[in-house]
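Working notes, beginning with the structure itself.
With one protein chain withheld, the remaining protein chains of the complex are depicted in position.
Every chain is named by a letter (A and B) in the order it is written, and numbering of its residues begins at 1.
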Amino acid sequence: MRVPMTLSLSKDTVLVEKEQDVVFLKNRVKEVAVKIKMGLVNQTRLLTAASELVRNMMRYANGGKCHIEVVSSGRVNGVRLTFIDRGPGIPDIAAAMRDGFSTGKSLGLGLPGTKRLVNEFDIKSKVGEGTTVTILKWANG
Amino acid sequence: MDKIPILRMGSYLLVTIQVDLYDRLALNLEADLVQMVQKTSAKGVLIDISAVSIVDSFMGRIIGNIAGMCKILDSETVVVGMQPAVAITLIELGLPLKGVHTALDVEKGMALLKSMIDETNYDDDDDYEGADDLILE
Partner (left out) sequence: MLQKKKKTILELWMKNQLADEGLREDLISNDELRSQSEELVDSLVGNLSLESSIDVDSDAWSPVVEILGGIAITRARQGFSPRETGNFIFSLKEALLEVLQQEFAGDLQTLFTESLKINRIMDALSVVTFETFIKGREEVILRQTDEIAEISTPVIRVWNGILALPIIGTLDSARTQIVMENLLQEIVETGSSIAILDISGVPAVDSLVAQHLIKTVSATRLMGAECIISGIRPEIAQTVVHLGIDLSNIITKASLASALAHAFKVMRLEVRKVGTVQK
């Protein structure tokens, strides 16, 4: 009867190494979001967030992998994405999370913007070892 | 397919993006469009994104770039048909596309382009009809 905070219902892993893989990943994420009846606006938020993170992974770490999970809090379902790369890592996460900060040639909206689009956002990084970013979007949140 | 067709209609260029943009496609569009504006000395560029379901910060930047570059080449850019979900996501992402003109659909976008170009050419906007001159601040 008792349900833990979030229960993983299904898990799938996609390797991202080439540009075609990015398209494949986005399609997989969309499929899963549609399956749990996520609303259109939330789907767009989730896919945009995924798009930002997968671009970071391609640009800074030459690719990596992504776990796609359907999770449940008992009342509502959601999608959890975990992006894992073996890239150079982020030396200063606090700075990377600030609007307008970028080491590459971008607007620096990727990470802080992504955080605003999802319900839960977690980033772990070790210089020289890689970065793991986890995001969660509830179907109705 | 690595190219998005650019159509010429008199002194305007018309681009309809029918697929979800990926990075290389967007970069190609930027280069092609700027080339075309220069070659045809187009007065206005209309970009229809009604079929685009995702615009992330990179593609948002490309759209901003196109508008900025065309402006330097003396051409106005109007983006039309943005989906509600895309608009909400762009705002939350922190990308209000400053300096890009927008309109609801191709028809309203064309009217807006004409009115902007008429104004700059003759300082006379008598036949301006109904299009709202919106510049995003």
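The definition used in the following text is that a contact is a pair of C-beta atoms (placed from the backbone, for glycine too) under 8 Å apart; a residue touches a chain by one contact, two chains touch by 3 or more.
Computed from a predicted structure; not experimentally measured.
Of the options B:Leu21, B:Met36 or B:Met82, the residue whose C-beta touches the omitted chain is B:Met82. Among the residues B:Val19, B:Ala51, B:Leu73 or B:Ile91, only B:Ile91 touches the chain that is left out of the figure. The chain not displayed touches chain B at residues 79-84, 86-88, 90-92, 96-97, 102-105, 108-109, 128-132, 134, 136-137.
One rule holds for everything that comes next: only the chains that are shown with their structure count from here on.
For chain B in complex with chain A, the touching residues are 20, 22-24, 53-58, 60-61, 83-86, 88-89, 92-95. By the touch criterion given at the top, residues 19, 22-23, 26, 40-41, 43-45, 47-48, 51-52, 55, 99, 106-107, 109-110, 112-114, 116-117 of chain A touch chain B in their complex.
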